Every structure is written in structure tokens, then in C-alpha cells.
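This report refers to the structure that appears directly beneath it.
Every protein chain but one is kept in place in this view of the complex.
Our next item is chain A:
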Amino acid sequence: MTQGQKTTPVIAEATLPGGLWIAFTATLRRDVTLMFRRRGELLNPLVFFALVITLFPIGISPDREVLALIAPGLLWVAALLAALLSLDSLFRTDYDDGSLEQMLLAPQPLAALGLAKVLAHWLLTGLPLALVAPLLGVTLALPPGSYAVLALSLLLGSASLSLIGAIGAALTVGIARGGVLLSLLILPLYIPVLIFGVGAVQAAVIGEGVAAHLAMLGALLAASLLLAPWAIAASLRISING
């Protein structure tokens, strides 16, 4: 008994330095694996993105000049909505089967585990959306030369969207039908990202410098990377403990 008491702190000290990173990668790997098991769901945001983009030429005008004018905004708004749509399920299954409670009990900080979940979500929604966006840009007659900027702005922006959105997802995970509420909470917070994302693409279309907009997107990402994990962790605790 006394031996056990003596050795426990030593073991804890030996495992703790690697513990956080191991827990982070394990959570990331687990989430990616789980998402790949439901491939249909994985494709849904992309299909939604393409569908919304299809609606606009039908609803507004198939005229290429008109479409080229509004393409940056359309692509960004549609991508934002697609990312929002996928957020509701971010913590939902873990909440339902109780693994979220295990994460709360884990010795590693909940903020880090939440960040791993957000990273998995971004890898499988934000990243594909950013890669598909130039393709849809072609159909909207987006002027060539702005495709790389579109992809890059979405790459940076969707990471911020995932981080900010995860706060809302964590706050509403305990509510039975939190989907509509989630969008009410999160959309106002998305506006800065939208402004600079669209700004970058429009600057690229006109031929102006895009560095300032991309730098602002990077700054928003850095700020949300710094603050959002703590808000996510606090929100998850509230949702589970009440």
C-alpha cells in the first residue's frame, strides 16, 4: 500500500509531458475515423454547398456578367452556411453516447481535447469546402486568377468558422433541438470572417493586393485559436453539468 502511494506520483510525472499530445492526437484520430465511417454524412456539406450555388443562377440570372459580380459573396456565404450546417453534429454523438463526459473526466485539459475535435471537423469539412470552391467558382464565371485566393481565404476563414462555431455547438449540445438556435447564436459572430474573406476574393478579382485581407483572416484565426478553446471547454462543462 505504502509502495503504491510512493510510486504513483512518479508515474504521473513520467507520463504527463507526453500525455497532452498523446490525448490530442488520439482524439483527433478517433474523430477522423468516426467521421470516415459515415461517409455519406461527410459528403453532405459539400453537396449542400454545390446545391446552394446551383440555386443562385436559377434564382437571380444565368448571365455570366451578373454572376461574376456576385460570385465571391455567393461562394463565401454558401460555404459559411455549409460549415454551419455540419456544426450541429460536432459534439452531438459524443454527448448522446457519453464519451463527452469521459473527456470532461480525462486528466488532460478539456480545451485541448475540444481543439482536437474542432481540428478534425475542419479537416473534413472546411478543407474540402475550400478545395471545392474554385470548381464552383468556374461555374459562376469567377474571373480566372482569383481561384487560388478564393481557396486560400476559405482555408484560413473556415478554420476560424469551425472554432467560433464550436462555441455555439458546445453551448447548444444539451438542448434537444438546438439547430436553429445554433445559427442564431453563431451567424452574427461570423460576420467579420465573411467580410475579410469576401474582401480578399474581390480584391483578387479587381487585381488589387490581397495580402491585407488574408492577414486579417490570419489574425482572426490566431485570435480565435487563442480564445475559442477555453470558451468551448467552459461551454461543454455547462452543457453537461447544467
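Note that a contact is a pair of C-beta atoms (placed from the backbone, for glycine too) under 8 Å apart; a residue touches a chain by one contact, two chains touch by 3 or more; residues count from 1.
FYI, contacts and distances are computed from a predicted model.
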Hidden subunit of the complex - UniProt protein name among "Heme exporter protein C", "ABC transmembrane type-1 domain-containing protein", "Sugar ABC transporter ATP-binding protein" or "Pyruvate ferredoxin oxidoreductase": "Heme exporter protein C"
Contacting the left-out chain in the complete assembly, out of A:A50, A:L69, A:A111 or A:L187: A:L187
Interface residues of chain A (partner: the chain not displayed): 167, 171-172, 174-175, 178, 181, 184-185, 187-189, 191-192, 195-196, 199, 202, 216, 220, 223, 227, 231, 234-235, 238-239, 241-242
